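Every protein chain except one is present and positioned as in the full complex.
So, chain A:
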């Protein structure tokens, strides 16, 4: 029954010293969808995201991947299952070249990553694949560039290439267009559309135009709870969502969500 949902949470709750950041969230992500998690500032989007990716332990609730609980797994273990996350601030290895960034992701499968006695030349047969992946995100000519010297938008693209190197089934993107100029945003949107073929994407996103262009399904969070869910049309017409976004006064909002 749950098989069509690749990722699911049941009653997911996170409390920080009495403050409930995420309150009983039931999220269901369908396989093959691009699913967005949106909401005003402080709605708990990033916390949900960190719970899903196991960077935070939940206070209560369950997380299921293909119907199996992954609530107690560690962050690096779920990456091995095929759930790979990105970060709000571009997460690259600054003092490695673009090619090395991707190669570090590729090399895990070799099973030689603990071999401190082996030469790094043993990794060179991965170079072609790494450069292929760079090409896929339009970064081929950056292969030799130290990442620290790359422009911001390119770093984000590199992050995508590194993620793709793991061939993930679910890509979890934390505000992939944050801090970008319009041109870069378009490029990333296209990129996400392209790489999402045959994969599931769950993304936290502020930019509603990005969400409207990309996403099949949207979950709106407010104050740690799910406020609405549906496609962009349905969600954007929902008065409660409008209120949450326009910043109406607290009373009407509480009435609305009651």
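We take it that contacts are C-beta pairs under 8 Å (C-beta built on N, C-alpha and C of every residue); 3 or more make two chains touch, one makes a residue touch a chain; residues count from 1.
The rule we apply is simple: contacts and distances are computed from a predicted model.
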{"item": "Protein that the absent chain corresponds to, by UniProt name, given \"CcoQ/FixQ family Cbb3-type cytochrome c oxidase assembly chaperone\", \"Branched-chain amino acid ABC transporter permease\", \"Response regulator\" or \"Tricarboxylic transport membrane protein\"", "value": "\"Branched-chain amino acid ABC transporter permease\""}
{"item": "Omitted-chain contact residue, chosen from A:7, A:79 or A:150", "value": "A:79"}
{"item": "For chain A, the residues touching the chain missing from this view", "value": "53, 55, 74-77, 79-80, 84-87, 91-97, 99-100, 103-105, 107-108, 110, 112-120, 122-128, 131, 143-144, 162, 166"}
